[in-house]
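Only a part of the assembly is drawn; its chains keep their places, and the rest are absent.
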Amino acid sequence: MHAPVEFADITADILARVRTRAPRVHCITNSVAQQYTANLLLAAGAVPSMTISPVEIGSFVAGADALLVNLGTFDTERRAAIDVAIGAANAARKPWVLDPVFIELAPARAQLARELLTRGPAVVRLNTAEFAALSGDDPAGDAPARLAKGHATVVALTGGFDLVTDGARRAMIANGDPLMRLVTAMGCAGSALVCAALAVETDAWLAASAALVALGVSGEMAAQGARGPGSFAGAIIDALYALDRGTLRNRVRVS
Amino acid sequence: MHAPVEFADITADILARVRTRAPRVHCITNSVAQQYTANLLLAAGAVPSMTISPVEIGSFVAGADALLVNLGTFDTERRAAIDVAIGAANAARKPWVLDPVFIELAPARAQLARELLTRGPAVVRLNTAEFAALSGDDPAGDAPARLAKGHATVVALTGGFDLVTDGARRAMIANGDPLMRLVTAMGCAGSALVCAALAVETDAWLAASAALVALGVSGEMAAQGARGPGSFAGAIIDALYALDRGTLRNRVRVS
């Protein structure tokens, strides 16, 4: 549907808008992921905020440009915060991303994820085990497209390849590096980057694809100089900060 | 009031005392900032502790040498912990720093910050938006000095320039690097460094100025080799660890 060069330019354009407009992304995310997520957003040009207090999250979200709902920590206060935050985002017509972390290990969390899916996330980003737990379907085949179509959302299924579908369109993204799996919260931070892209691009399928392309290419650049996952974690932030159109045109592998 | 060389020497002396005495700084801070704050304190030679449990924070603070009260997370348990901790610090005559993070976005948090201001912080460290929310005044002009004088505290207003005033004296610090704004929790960690300085220097205006000078010069040193905010985040910790009198004398820009 789009040639790689076209995707490279779309990604470069979306990154440029993030850098210019500095959208604020409010993140409800687990405590393991908060620091890395904030640093990745800052490197992209966005502004993170992270409170989960139910009494103040409404005003934080109402003034933000996008919302991340990550289920990686599942306590009472966070559940209440999620409810208020989604209400505020929907009322203000701000896009939000659902990241149903580890729901394959926790039935109550999977149940909450299914409820949240009915409240209109712009994008659901998850891995194959999480997809199976959310949908009850095999992530191979047509199930992701069906889930996207059925809930009028975009499914971004990440793994060896990343698949992004809105039910009609489909991007298969081959960028990335295996070291990305050895940095905790890389997936969570990727979901936050999708939020930043959604804040400046109304086509959620393009926004999600561009964010995953940008992260994957940054991972490839970072792997070139890294001596292991410790140096890689900082290097991918450096690479995203410096990512330019030329690098994207040379590197993007989307089909 | 002090020439740059004099400030360089004061900063070097305060750093030397922190390295020798290894003061313990108890930090009530947000979960995004905890790790980076702890690592910055360790690099400076101080010892961090971080519990926020209301049942145990009193004994942690009573035995500490300084206390950081950061409002970046605002849940019920943390509010209770703040109340106990300030009581314990004041009873033991230990200095404490107020860092009213993001109060411009959250009225309830701003209200708490105004209450805490009456309980005798040695230093209030904040940016211009937070200052406006705290005081209702324009941060330009005389308002910071008035706030400091009115509450017998030191105001450390950070931004492009850092302004430190106790109402009578005023330091304008031009050190620092733009990459510092792209590392999450840099401001929070800076407030913790002010705590470490307060633990070894009773003149709170000198202590706050020295801590911000040390962090700013470390930022300049780190920026020389960094490839972006990812490598910069580690490099500024390395630079603070290695910071010496000669570098300070060459670099300090205070007026």
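The chains carry the letters A and B, assigned in the order they are written, with residues numbered from 1 in each.
In the analysis below, contacts are C-beta pairs under 8 Å (C-beta built on N, C-alpha and C of every residue); 3 or more make two chains touch, one makes a residue touch a chain.
In this text the structure is predicted, and so the values were computed from the model without any measurement.
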| item | value |
| --- | --- |
| Full complex stoichiometry in copies [only 2 chains shown in place] | 3 |
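Throughout what follows, only the chains that are shown with their structure count from here on.
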| item | value |
| --- | --- |
| Gap in Å, rounded to a whole number, between the CA centres of chain B and chain A | 33 |
| Residue numbers on chain A that touch chain B, as the complex places them | 31, 34-35, 38-39, 42-43, 48-53, 55-56, 59-60, 63, 77, 233-242 |
| Of chain B, residues touching chain A in the complex | 30-33, 35-36, 72-75, 102, 105-109, 181-185, 226-231, 233-234 |
